[in-house]
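A single protein chain has been removed from this complex, and every other one stays in its place.
== chain A ==
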Amino acid sequence: MPPKPAQRTYWQRNLRLTLGLLCVWFAVTFAAGYFATPLNQFSFLGFPFGFYLFAQGALLVYLLIIGAYVRYMNRLDRDWVRESAPGEPRTRFPDSGQ
């Protein structure tokens, strides 16, 4: 069976979000590593900034990425239920429970 339109939008939004967040992940890991020397000229909480990213910053950004993903996906899941069954009243996501 071909995917329903609601299913396709859901999947495309999911992909766009995942790709966007992966770009952030790439930037903070690899781009920041590449430009560590110029970034070290700035100071942050007493650290040279490039060094701070390594010691704590990147990890905190990883946490924010996952946090943003979880929040946005939970909302998307709720919308998906509403869109795929427009007649039903909006309820808490019945999902996935057993």
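The criterion applied here is as follows: contacts are C-beta pairs under 8 Å (C-beta built on N, C-alpha and C of every residue); 3 or more make two chains touch, one makes a residue touch a chain; residues count from 1.
Here, contacts and distances are computed from a predicted model.
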item: Listed names "Cation acetate symporter", "MnhB domain-containing protein", "Acyl dehydratase" or "ABC transporter permease", with the criterion being the UniProt name of the chain not displayed; value: "Cation acetate symporter"
item: Absent-chain interface as seen on chain A, which is shown; value: 1, 3, 7, 10-11, 14, 18, 21-22, 25, 29-30, 33-34, 36-37, 40, 44-48, 50-52, 54-56, 58-60, 62-63, 65-67, 69-70, 73-74, 77, 80-81, 84, 93-98
